[in-house]
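Everything on this sheet refers to the single structure shown next.
In this view, the complex is presented without one of its protein chains, the others remaining in place.
Then we have subunit A:
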């Protein structure tokens, strides 16, 4: 069994991370009814039970006393982290896992990346190294951060390249929360584009998530909850997977949205934590879904929606779950994969679903999707037998699809609007190490990324033929 470490940076990163740890604990508590430390738990938690084994009392058979999350919490303000440390989750973290400061990055990527980055570097390396030393076989880092602010975006991407330097063999999967167009941070386009370049160069996989999509999904869930007639099929435990009924008490404003991201991570890692007939290791994700090193942005969708909230939405057919996963309203970014080009696609299924169900649905959906000519059979599948708490099955679809492009072009447009007028530039340029070139290089990097997607998408309508084969003398 392998282990993963979650590195949560900035306000958003820590809030999402907090939801993740809450849900992960509850999921394991629900499945692991005996309360014994097992392999599944070990992937994200370590057992810090300090009771002595005195021959008769074997430590492995005892009940769990105390767990520590395999996490490093980083923020340049103390607010959110302090809240976590005073909240119900305080027991799973300790001070050796924290890196904080008091003054914040002021929504400035340059401050996060160029000032706090070098200043905190040794500190962060030490904390991560300590977390890594507690792992038997470290497989993956999950970085959670937002793109719009200063700390998450600036320091977060600095930490990303630091992880690459220090742990080159460990896979880096980044969950990045993209700002919506009406973001209250005026410099968020700068921060996002500057961060994008780092993500493109240093991450193995990026799972972009847009705030607007999360809002839409929450609205949709609420709509369904009110219009549909109440059903008894949703069992009580389903509250375990949502925000309410948790240890958190009252729900905070972003909790519902952050729960969706937390569920994304829970489902993504389900196959690595629990058993199933077709396992998918975390290092297989990049291997199968990333055909070209820079094109590692994976559009994700979670279905059915009722696994994301404790509302009474009638259970729908299994096949509907597969159909929904490809529809526009279930994507975690504003994108329409069905009308764009797939480079590769992974289906991560949990619960009571058979290989034959999977094959049937792939066959059914295939005609309506276009795949790039050289990857007509670009499906990667996994079956995990443990469903999300309170539900019979769920599906996470990860698509490497050219439909991420509009998100990027829109971001570039917003960036250019500011950059042409050189608005707010001086806030960045007076930071040591920050030059004009950083901006132009970042936008060039983004443009060439968009260009690469464009080129692939242009092959969509072309008639393609097999590449001429090598000739050998007979």
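In this section, contacts are C-beta pairs under 8 Å (C-beta built on N, C-alpha and C of every residue); 3 or more make two chains touch, one makes a residue touch a chain; residues count from 1.
Here is the rule we go by: contacts and distances are computed from a predicted model.
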Absent chain [UniProt protein name; select from "Elongator complex protein 6", "Prenyltransferase alpha subunit repeat-containing protein 1", "Protein LATERAL ORGAN BOUNDARIES" or "Tubulin delta chain"]: "Tubulin delta chain"
Touch with the omitted chain, as defined above, among A:201, A:284, A:410 or A:457: A:284
Those residues of subunit A which, in the complete complex, touch the missing chain: 1-2, 136-137, 139, 275, 277-279, 281, 283-284, 286-293, 343-344, 354-356, 359, 362, 373-375, 377-381, 466-467, 469-472, 474
